[in-house]
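All protein chains but one are shown at their positions in the complex.
Up next is chain A:
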Amino acid sequence: MTNTTCYHCGDSCDGHPVHFDEKDFCCHGCKTVYEIFTTNDLSYFYELEAKAGSTPNMTKKQYDFLENEEIVGQLLDFDEDEIQVVTLSIPTIHCSSCIWLLENLGKLHSSIVNSQVDFPQKKIQVTYKTEDFSLKTLALLLSSIGYEPNISLEDEKGKKSRIDRSLLYKIGVAGFAFGNVMLLSFPEYFEVEEFWLDQYKHTFRWLMFAFSLPVVFYASRDYFQSAMGGIRSKQLNIDVPIALGILTLFLRSSVDIIFDLGSGFFDSLTGLVFFLLLGKFFQQKTYAFLSFERDYKSYFPIGVTRLDASGREENIHVNKIQVGDRLLVRAHEIIPVDCVLMKGQAEIDYSFVTGESKAVLKPEGERLYAGGRQLSGVLEVEVLKSVSQSYLTQLWSNTVFTKDKASAFQTLTDSIGKRFTVAVLTIAVLATTYWLIFQPALAMNVFTAVLIIACPCAIALAAPFTLGNMLRIFGKHKFYLKNVNAIERLAKVDTAIFDKTGTITTTQQDTILYEGVALTESEKSILKTTLRASNHPLSRSLYTILKSNDIVTLDEFMELEGKGLEAKSSDHSIKIGSATYVGQPHQDKASSTSVYVSTDETFKGRFVFKNQYRPGVDKLFKSLAEHLRLGILSGDNDGEQQRLQNMLPATTALRFNQKPQDKLEFIKSLQESNQVLMVGDGLNDAGALAQSDVGIAVSENINVFSPASDGILDASALTKLPAFIGLSRKSIQVIKISFLLSLCYNVIGLYFAVTGQLEPVIAAILMPLSSISIVVFTTLWTNILGRQLQNKT
C-alpha cells in the first residue's frame, strides 16, 4: 500500500485510511470535520493551505461546568441583551487556514455574530446571540472541528491583565519630538552669521524647548524612576548616568537659550531618549502565545461535578468545593483536591505531580491526591481538603514562587554602569577643578559637557539589541525565553540538573519489548484488532507498534476499566491487561510497566514498556559535560539507574524518588556554590524550576502546558541546548566588545568636553553615530552567531 496522508490533517494514514468523497483520512474524526466543512460551504479551508486541519481529540473534554452561570459569568467579556462576547484560548491555532476558518464560524451556526482571531496569542473572540446558543455549545462546536478551547481557572475575569501600551506612547512622543527638533536645530548647525537666521533663531530655540518638555517629563520618566530606585538601594545601575545625562542636557540647554549662550542640545536630548526607548522596545520581545507564569491553576479544571445528598449532579466552581463534598470524576478528568475514593476503580496518572510515568491503581477507600488524572471510568470521591490546602497546591505557598529572579540579578550593563558612573563623575570633577583654576568662566561649561557626552547611550543600547536579537534567534530554533535577562543568567550557569521522565525521556513513544511465548499470526491479528477498539493509552501505543495488518471481526469485545480487555473472535478468545486480570503474579513490579496477554485462557507473555530516551540524549550529556556539572533528579523509581549511569559521566549526581519539595531543596543546596540550570517538564519540577537560576521547561507541545519557568524549550530542540548555552556566552562577549567600542566614542567626546570645545553639532553627530553603529554591530554579529546554530543541526 502506498503511504497516503490524510486530506484533513496531513498525518500519514498508516494502516487503515478512511475513504470518503474520493479522499483519504487518517481517522473518523478528520473525516467528520471534513464533512462539516464541506456541507457548510467552508471547503475554501483546504484551498488556503493543504492538509492544515487538526484532528479532533477523541477523548472529549467535558464542558458541563459551562452550564453553571456563575462560572460562565466570570469568563465572559460582555453579557447584555442576549448578546455575549467571550475570549477563548485555542492552543491548536497554527496557520492561516485556522484564522480563516475560525473567522467564518458564523457559517457553522447562525447565532455566531462575529469571531476574530488573535494569532500571536492563539485566542479567539466570539460574539454570539444567546437565544439558542450558549458558551457550552460554542465550546463543543469548536472541539468538534478540532479546535478545543482551553478553559482553566487562569481565564477568570479580573486576572486578565490589561495590555500595557505606555512604551508605545513614549516612543511616539520621543520620535515626534526628535523629528521636529532635528528640523528646527538644523539651520544653526552651520553657524553662519546670517540676518534671517539671527532674526528667527530665538523662536526656533523656544520651539525646541517646548518639544523637549514632554520628552523629559513623560517619555524618560522610567529612567528617572529607575535611577532614583538605584540610588535609594545604594546601587549605581546604568540608569543613573543616563538620568544624569538627560537632566544635564535639559538644564544646560535651557540655561543656554535663556541667557542666549547657544542653541542648546535639544536635538541630542530627544534623539537620546528616542534611541533608548527603541532599545527597550526591541528587548521586550515576548511570546504572547506562551505563558511563563503558569501554576496549578492553568492545569486544574474550573468546574467540577458535585453529587448532592439525593445523588443529583450539579456543576460547581472548584473554589466552592468544601471538605466532605461528594464529587464525580470522569475519565480523563483531573482530580482537583485531595480526597478519598468512595466508588469506582481508580487508575490514576500522577505523571504531572510526581514525574512517575506509570499509572497507579487504587482500590476503594484509598486516598487520592490532587493533580492526578483519572484514566478510565467514573469515580466517586469524598473531599478531604479544599483546593488551596491540597498536597500539590501547597507547593505554591513556598516563597520561591513570589521571588523575581530578574530583579535580584545584577546584569552586565548594571555592573558596568556602576564603574562608569564613578569614572564619569571623577573626570567631570577633575576637569572642572582644572578649569576653575585656569579659566573659571568655562568651568560650568566643561562640567555639563562631560556629563552630556558621557551619557552612556551606546552602552545602554548594546545589551538590549544583542540579547533581544539573540532571543529572537533562539525563538526561531524553538527555544522560547521569558526575557533577555534569562540569556545573561544562562551564560553564567555552571551546573545543569535534569528531570528524567518527560524531560530526557519521551512520553510520545515507548520502547516495547515482548517477553514470553511467541504469538501466532492469527493471535497477533486478534490482538491488534482488540487493541484497536480500546482508547486506553497503553493500548494505543501497543497498537501502533504491532505489525499485523489483518483485521478480523470480533464477535465479542469487553473493556473492563482499570483492568483490561477481553475479546472473542471465531473460536479464539484473548485477554489483555494487568497481571492479576490475566491471572499472573506480578513480576519485578518496581521497574517497569507491563501489559499481559493470554489467549484461550493460557498465559502467553507480556509487553514491557520502557522509557524511551529522546534521540541524541547521550550526545547532549557528553557535550554538556565539557563545561558543566550534571545531575539527574527524578520523581520516578530507580529502575533506570543503570542505563543512566552508562550515559552520564561518573561524577553525576543521580537522585530518584524525589518529591517536588525534595527537588527544590536539592537545587537550593547546590546554589550555595553554583549557578544552577534546571531542566524539567512537569508540575513536580515547578519548585525546582522556580528555585534554580535558570529554569527551562521542556515540552513536546509548547502550547499545551508547561510549569512556570524562565524558558520553554521544544522537545525536538533539546539536543541544541549546549549550543544555546554557548551562544548565550558568546552574546555576553559581544556586549563586552560593544562596551569597548562605545568607550572609544566616549573618549573622543570627552576630549572635546574637557577642552571646553563641545559644540551642540558635535554632540548631535557623535550621539546618534555611536548608538547606530553599536546597534548595527551587535545585530550583525548576533546574526552571524545565530547562523552557527543552523549549521550545527
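One rule holds in what follows: a contact is a pair of C-beta atoms (placed from the backbone, for glycine too) under 8 Å apart; a residue touches a chain by one contact, two chains touch by 3 or more; residues count from 1.
The criterion applied here is as follows: contacts and distances are computed from a predicted model.
Quick one: the chain not pictured, UniProt calls it what, "Heme ABC transporter ATP-binding protein", "Cbb3-type cytochrome oxidase assembly protein CcoS", "DoxX subfamily" or "Iron complex transport system permease protein"?
Going by UniProt, the chain not displayed is called "Cbb3-type cytochrome oxidase assembly protein CcoS".
So which of A:117, A:242, A:428 or A:595 would be touching the chain we can't see?
Touching the chain that is not displayed is residue A:117.
Using the touch definition up top, pick the residue from A:47, A:193 or A:521 that touches the left-out chain.
In the complete complex, the chain left out is touched by residue A:47.
Counting contacts across the full complex, list the positions on chain A that touch the omitted chain.
41, 43-44, 47-48, 96, 99-100, 103, 117-121, 163, 165, 168-169, 172-173, 176, 179-180, 200, 203, 207
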